[in-house]
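Take a look at the structure set out below.
Yeah, one chain of the complex is gone here, protein chain that is, but the others are all in their spots.
Note that the chains take the letters A, B and C in the order they are written out, and that residue 1 is the start of every chain.
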């Protein structure tokens, strides 16, 4: 029996509103005190093609949907074809009886046909509103609070004008009316949770934008690309109010070079991109490392290679983040596991970039980038900003400033244009302490070593591996696989199998904090959303073991807990 | 006692002709039956700054200069400061007595001051000609053949006009006259070798250009960059005569995309670049992999990161070649060890690219790219061209061609525009067998697997590791370190230490052919020209051992045998 | 103008997935009509595109096609044309593709003058990525990335191409596929680089530059002499009303003609390319 924990999937054609309904449901759930995790699936085109949105609500904090769904709201035949199998026994299939006729041989589910489209057209004259109507039956099935739902609809649509708001409210009422005869799902004992405004509903891109704003980032230059565009979009709205700049550049190359310029001028700056754009930024990221300019780079990973499947997820840019770019140059690569962590990591990324003076790359994947989760309001008081060795006043009257002074920790004082007596040259050529171009052997060696010392120095600031659970069987993973792994671990626990989950959060410099545990484990499963085992290959550099058991997925879809559970069960 | 094996270093200010003299000496040596290896060192500017050119001649095939030089021809004070220590006892220091006055406390060397500049100015009125003059004293010291030297001067300068030729010949005569009183070096028993025209003197870039021409490459688009420009320059001269195109594009990005276009149209094509340009090509190389177009990419590595030291050497793009670019995509990375091998590898690179239909990256470094070596004339008869599954005639009348047919070995038939009934779409989006864009799970999985199967299939065509020597102590290296390692091994042998050298020639897909030997060795030294141990990290993925002993150099200069010898001696 | 009846069916391929009403349908239709009029052989024609809604056009047009990466279609197309000048090479794509990330390639393609026609499907918006400002969006244009209005003067694509040396410049409108057909026919026939800038409304994201807007802001060029460079600059400098038709045309040597090679190597003779290089050994003695 599931208690206050259920997954609903809403499916239809792209552009026909299923996503909006999913949004409403998610917002309702947050208001009712639920944690929410979502998973969108839609094609890389603007209209048409199958779209679906899965929303899970739960009392406990979650980062993944279930394998099985408890209700399937199917607005087209594709939804049925693709998702019926997912529907748990005891669950409900809701279909639009004005569009589809169904004959099914499953009698373990509730089948509910309601004439959404017909009603929407006849009563309101707007077909798309059928989506909101369908919230009525969900209210009934999961015993949701109609008052709170109306409030949610109200708050969501009031900005869009009286008519739209009223149509939606009316549609919901009609939906409730249509569902009157139906009974709730047996499997659920849905208590309304406590109304709770200490939680927020947001996607990873928004959490990152907020993290950046909180950290005082006042400059973003980016070029639109799925699934990273939201970051530029969000900051375009809010940075100007803070005296900042959000600018859509003519290309990713221009974007990253602009951001380097802004950083050089003393303003915290970032770029946000995905695979193809990340490739294009490679040369400039190397420049930032060489001239020692702080820079935060978001790469929201999508399914590659090349254009690949732009609206699908993958974890296949680990290699490029860690190893990309010619020459040897220090950089930092972080990878958060959920929306909430994306906020904190982004905030810290700016501190890290300022402290070690170089590029910090944040890797997310689509599951985090643009799927909403409910997060706890951020612990803003705990956040401390540090700008490292930024120097804004110089007493010495030397004609030139030692911008690249050789120091014990490798980190030099950094000044910015406008500072009296801080004058120096920054250059991507090898240089001496003042930034003069040089090719002298001893200076070259010292500078290379200095730059690499910085990385040692900041290891303490970076994110250690997170260890969950106990046991001699270990799962290693990064990023969004966290959600499904945690679910799988619970499933395994029920079977008596205890697992330990090691989630690596800093990929570069690799913190060897969990290597001992990996080496001494009985079995080590490596879960990753790619075909070639990029994470596994990184682990192999540091571990003694070679016998990792891969759990990989590269179809562009996120893991389900069952993918992991099954593989583990096969072996153990 | 060195027999027919000596190294001369010529040093001066950039742009003042030392390089030309080195060229003449190298050409002479080739004609006299010597093998030659050279090592240039000059700054990234056009005039001024210290330049030097080391030339070694030997009876046996060589790929590296000596640690110690036998003669130092110093045209400026810097040469003396920087290189005197290198001068072997018994060797000769030759300086320009019209410019420099010398007081030295070394009495183990011959010191010869001759008034080159003065003579050049007074007798010929051209200062720069002092260089050719200096060949006189070298002739004397190493007992070279003045007739053959004159012939060499003649052949070299005759295209530059009567005056230049005669001036140089005269300068040489004056040089001989000036040196009349001097005696030869004791350490050498220089027999004139057999005049031999079965050898050629060339740099790696030329060998690569020739390899490309031999392989039928008829298209190069490139953007100038040190040290790769020679490849475009050479092919600009010779491709038009073959109906081909050499085009200097507006950027590296344009260059690589043009080359992809040419390849798509059925013409073998290549690009040639170095670090910064290699970064810029990242996205398009991923496209080539995804649309399965053959493409040969030369990355002539130089000292990074960023602009770094453009005229200095390094092996620091291994990471980017192997791991660069977002997403998972098959590619091949080859790395030749010397000029001669560069030719053969380039030839085969085109075959490999055609066979597996994707990008093949060749990595060289400056030591190979633009330092000349004497090579044996190429075994052209042994070269076989294969275009893989290129299909130029299609019998079936289907409206569309299955360009990405799922096959056992992953390789599909490839047709080109112009072929009747071969019509299809190529796209960097995920696609079905006809190239139609799709996001369907099963097709996606099949296509990813198909592309990776190709890589398994072609492993047999790739270059296995080369093993030299025997013993339980192993040196692993790639590329140009081959030369110094071989020399170091000989030095160690004299001390009774036998070493085995494993030279990896295919970096991706990694051929595990030598892993067993690495794992079972007593000590494994990894020699590489970079700071971070890029090769070592690759090895660690496949080997069980973690206790590699690094021998690294990152000052932009190539290894000397002694760097390796010393480190090995420290440990053994 | 008389509408020529042509059978475009042989150029049909997949059904477009563009939004209903998208201007790109009009461009596709005009392209198919032009192909039919010119009797383009699908097996000797390559339609090269970048990435964007518009760039999907080669999924819907029956010829060889290569759908490359964002902004690089022009370079890929030049490689194809240089490798095999016998092919009819056409580029198509969006305003972002051509005038933002691809600016550099467009400019240099124009000066090289390869015999390639480039059809820009300009909707003054980023369609596929969901409605961001485009380099051709007007100042003040409100989009999701310019919530307070665009603060940049738009790129004037055809003017830029003219300044870069393009030998054929035309402007069309997707709302009038019949006139557009003629323009495309002339562009493809033109020996040299032809830039065809087509206003192609995005009905989903751009609610300003609609079909009606374009009707109000465009006019048909009458009695215009496309050989008049000064006039061409004048027409293109007008940023209020946009002249439709062929704005500039001048025959010059094409890139393919100017290359130093005598005759292009034949890609259909793939094994004859292996070459003895011994005659080059002289350089290395």
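Here is the rule we go by: contacts are C-beta pairs under 8 Å (C-beta built on N, C-alpha and C of every residue); 3 or more make two chains touch, one makes a residue touch a chain.
Note that the coordinates shown come from a computational prediction; the quantities given were computed from them, not determined experimentally.
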Residue touching the undisplayed chain, where the options are A:3, A:104, A:385 or A:571: A:385
Candidate in contact with the missing chain, chosen from C:162, C:180 or C:264: C:162
Contact partner of the left-out chain, one of A:81, A:106 or A:377: A:377
Options A:419, A:467 or A:515, residue touching the unrepresented chain: A:419
Contact set of chain B toward the excluded chain (per top definition): 15, 44-49, 223-226, 229, 232-233, 236-237, 240, 246, 248, 250-252, 276, 306-307
Absent chain, residues of chain C that touch it: 100-101, 103-104, 107-108, 111-113, 135, 139, 148-149, 151-156, 159-160, 162-165, 229-230, 233-234, 237, 255, 258-260
Interface with the undisplayed chain - residues on chain A: 27, 30-31, 155, 197, 200-202, 206, 210, 213-216, 218-219, 221, 238-245, 247, 249-251, 253-255, 257-269, 283-284, 287, 291, 377-378, 380, 383, 385, 387, 390, 392, 399, 416-429, 435-437
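In this section, only the chains that are shown with their structure count from here on.
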Cα-centroid distance, chain A relative to chain C, in whole angstrom: 37
Rounded Å distance, chain A centre to chain B centre (Cα mean): 44
Residue numbers of chain A (touch at least two other chains): 44, 276, 306-307
Contacts with two or more other chains, residues of chain C listed in rising order: 51, 56, 69
